[in-house]
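Every protein chain of the complex appears in place save one, which is left out.
The block that comes next holds chain A.
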């Protein structure tokens, strides 16, 4: 391949009407921009470097319109079609480009919430905050006593004229230590007839007085999620999303963001990891390939992954055909298929890797979920079986909402 011309300006969006040219431009840009060896350098890098690298990558994505390609134009996105998004994802994966992990809530949960329920002023302020200033968001839903039973949350928000005063505690909040803002659920009516009916949805400024963030060390050794303590924190009433006490319904949009689109890119990355393993096996067959049980498990997972990718495409087509949220019943199915495949497949690599896979090597953030650091990858699969609604809860949801079984 010709050496990349790093000096030229790249503009994939100028080629959006011609899919081949669009792909070529994305590819040329990636070739020029993705730093050689970032993968190896990032493993175990100090947090400051990780943050700087993530911010740098987000800015570069933003410059060429690829940070928010799936957002509507009115909100600073590119409104790319499904076919464009598939191309972008394919090229990112092909180039081994980093994932803007740190921005996942900013890029998916925030717009899923504000597109449908935010006020024009909120959309203007906070969506532009992401596209123009790279603001980082976190999600403050879970509490020590409200996990799966999220509706029983106790963080209290009391209205005083044009502010809400908030007291309580959130937990397991990813990226909270770096976040500028938080999507916060709090109880505004303790006397509501149903616990779901007394919850409101807020935009919380993480720099507001009374907000304390404490990191939690995870099983992986990293500290990506945090506790958030809220002590008489004042939130201006204009930061209420939707109507007072309507937060529960709005939270469903936020959660559904987790159950579909994000998995698209991760599944493509897993597919790429498979292709690399297969290419390596062509050159030199690994020992596990000669083991009937392991080889067949590998092929079964490959088939499961292809099925998953096709389910995602089906979902994207359904959503494109009917942009209304919730038009597809596939997101919860996709979440279960992805997370359980991730568990099985990362476990497969532990079995295939023997003692070698047990040796410590520094974890890598931003590399997707199949980084080749086998035990780390395996542990990270829990983030998909627990977060965003544990699989047990999702299965109940599928049974009741999709299959219509009685509550």
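By definition in this document, a residue touches a chain if its C-beta (ideal position, glycine included) is under 8 Å from a C-beta of that chain, and two chains touch if they have at least 3 such contacts; residues count from 1.
Operating definition for what follows: contacts and distances are computed from a predicted model.
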**Q.** Omitted chain (choose from "Putative acyl-CoA dehydrogenase", "Iron-sulfur cluster-binding protein CooF", "FAD-dependent oxidoreductase" or "Type-4 uracil-DNA glycosylase") - UniProt protein name
**A.** "Putative acyl-CoA dehydrogenase"
(Q) If I consider the whole complex, including the chain that's not displayed, which of A:24, A:246, A:281 or A:350 touches that chain? (A) A:281
(Q) Using the document's definition of touch, tell me which of A:35, A:144, A:236 or A:303 contacts the absent chain. (A) A:303
Q.
If I consider the whole complex, including the chain that's not displayed, which of A:92, A:153, A:206 or A:311 touches that chain?
A. A:311
Q. Considering the entire assembly, which residues of chain A contact the chain that has been omitted?
A. 278, 281-282, 285, 289, 292, 295-296, 298-300, 302-304, 306-308, 310-311, 314, 330, 333, 336-337, 392, 394-396, 398-400, 402-407
